[in-house]
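All protein chains but one are shown at their positions in the complex.
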Amino acid sequence: MLRYLAARIGLIVPTFFGIIFLTFILIRLVPGDPVEVRLGERGIEPERHAALLRQMGLDKPLAEQFLGYVAGVLRGDLGVSFSTQQPVLREFMSLFPATIELTFCAVLLGVLIGIPAGILAGMKRGSLYDHLMMTASLTGYSMPIFWWGLLLILTFSVNLHWTPVSGRIDLSYFVDSVTGFMTIDALLSDERGAFRSAIMHLMLPTIVLATLPLAVIARMTRSAMLEVLGENYIRTARAKGLSALRVVNLHALRNALIPIVTVIGLQIGVLLGGAIITETIFSWPGIGKWLVEAIARRDYPVLQGGVLIIASLVMLVNLIVDVAYGLLNPRIRHGR
Amino acid sequence: MAALETGTTKPSSRARRESLTAETWRSLRRNRGAMSGLAIVVLLLLTAVFADIVAPHGPAEQFRDHLLQPPVWSEGGAWRFPFGTDDLGRCVLSRLIHGSRLSLLIGFLVVSFSLTCGGLLGLVAGFFGGTADLLIMRAMDILLALPSLLLALVIVAILGPGLTNAMIAVAVVFLPHFARLMRASVLSEAARDYVVASRVAGASRWRLMTDTILPNCVAPLIVQTTLSFSAAILDAAALGFLGLGAQPPTPEWGTMLASALSFLQAAPWVVTLPGCAILITVLAFNLLGDGLRDALDPKLKR
Partner (left out) sequence: MPLLEIRNLTVEFPTDDGTFRAVDGLDLDLDRGEVLGIVGESGSGKSVTMLALMGLLPWPARVRADRMSFDGIDLRNLRASRRQRIMGKDIAMVFQEPMTSLNPCFSVGFQLVEALKTHEGGARIALRRRAVELLEKVGVPDPERRIHAFPHQLSGGMCQRVMIAMAIACRPRLLIADEPTTALDVTIQAEILGLLAELQREQGMAMVLITHDMGVVAEAVDRVMVMYASQPFELQTTRALFECPRHPYTAALLEALPERNRGKRRLSVIPGTVPGLADRPSGCIFSPRCQFVDARCRDVPPSLVGLNAGQVRCHHPLSEQPR
């Protein structure tokens, strides 16, 4: 297990430095004057330009600039947003809980519905339910989620008035930010109805963001179950006289879980991508909306820092998934 | 050695390939989902080709007396504009029909680019191994570490918004998938007996690659291509929706949707119909791709 883990980490380190390099190059690929690109200003007078060039170290050789950048990244210095003049990392940390809250709920929804739905379809292969589930999941998989979000808003917010249109909580509530997670903060606050409001705000974005992972998890669970149910050890389990429930939920699922967990881990990238769109539609103050706005404002330090952090997070999640995979798979857990 | 070469049958021979195609088709025809997907794709293709004839109006033609006219099935609609008009009095149906051209073109260009470049990278990595393999696959890992939409956004942010740049962005996003797939198929094919046999028999590297390995990697690539087609259309539409893809007045479906957002309440059809078009197109390609996978890969057939 340790050797397996070491190999995984060994793969990640060069990728991490590759990402740092990529973000370093990124800002240099933007056409235009480097100082202007970094400051987001136009028409800087020549003397100030020269001074800034030196101040920002852009007159040094590229290799030296890169080392300086790497050192900064490792210290946690990701530059300063030129639209807010705030350090990028601090801005990220203040917005990140909102994204985590949304993403976590979406994963939860995807897992809680996707896995049972997939198991059932795998068990009842060829049945009406199986066909319906497969059709629904393929539709979910093909869904343009920006449109799906708008449809839900149109139906539930605009026409039925069941859910609010945007934001994280009703403006009439004043909830102190303790954890950054609105639902938890609302519970902690004394405001009555704040929690309910937070949940109602969370509902539609969660459904929209969960659609794609839900479809993928359900399909994957089904095919993993079908694969496992055909294995010899399932026949053995049935020959032992175990109940169908035990055969499926213990013997089959335990094995099917190995690929399912991998797929759930892969969804994190999909989710963070989906969060960009979902947050934009629902005006959810998270990382996705932040990045889209940064692009619109040409706030390159934000984009650079945001990309770096998100890529690192994705790699971290992948590492965790690899560990989970190792723990679930006795062949890896108990070495060779 | 010559005996070895003739003795080990090469499954890429013409006869096998033909029977494979026939069998794939037979299996595909039994798959109702795949057939409906194929039907829709063909229909879309015809629509796109004959857009000028099929569409009742020009995509940019404005009818100032008919702003936001509802579609024919709701009150106030008329057959003149079956899907209604948008805020500038343009016929939604005509714009959708012309949009199908764009979507299919986007899918085609993006997938051809990723397939060619990614496939080539994977082929080189898998066939030559060593440093080339290491460098290429590490680079692909870096691209894969970024959520695909974020990567596309970053590329568009650097290159500037626009349909061409959006297509380049999406194409780059798909590169690693093709490269990985190609590399994996090359590696698994290269380990097969017939490839080893022809290598022992002294076939040149180039011949080995083009004659024996490449034809046998086709099946997974076809599936990946079809599925990427739908993903490309979806991603390009998403970029359009975020205002980073095709710019108005281009009748790209995602862009149409975005520019009609302020009328969501007053004229929902301007928003819902382009979305329907995207969903149906993407669904059709996915149905076809799924069917092809089942037909081409007996291992996955259930």
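For this structure, a couple of remarks:
Just so it is clear, A and B label the chains in written order, and each chain counts residues from 1 on its own.
Basically, contacts are C-beta pairs under 8 Å (C-beta built on N, C-alpha and C of every residue); 3 or more make two chains touch, one makes a residue touch a chain.
None of these values were measured; they are calculated from a predicted model.
The chain not shown here makes contact, within the complete complex, with A.
Here the missing chain is touched by one residue of A:E64, A:E231 or A:E293, and it is A:E231. One of A:L128, A:L160 or A:A239 touches the chain omitted from the figure, and that residue is A:A239.
Hidden from this view is one chain, which touches subunit A at 125-126, 230-233, 235-244, 251, 254-255, 328-331, 334.
The definition used in the following text is that only the chains that are shown with their structure count from here on.
Taking each chain's centre as the average of its CA atoms, subunit A and subunit B sit 24 Å apart. Chain contact summary for the complex, subunit A toward subunit B: residues 11, 14-15, 18-19, 22, 26, 29-31, 125, 135, 138-139, 141-148, 150-151, 153-154, 158, 223, 226, 269-274, 276-277, 280, 291-292, 295-296, 298, 300, 303, 307, 310-311, 314-315, 318. In the complex of the two chains, the subunit B residues touching subunit A come out as 33, 138-139, 141-142, 144-150, 153-154, 156-158, 160, 230, 234, 237-238, 241-244, 254, 257, 261, 264-265, 268, 271-272, 274-275, 278-279, 282-283, 286-287, 290, 300, 302.
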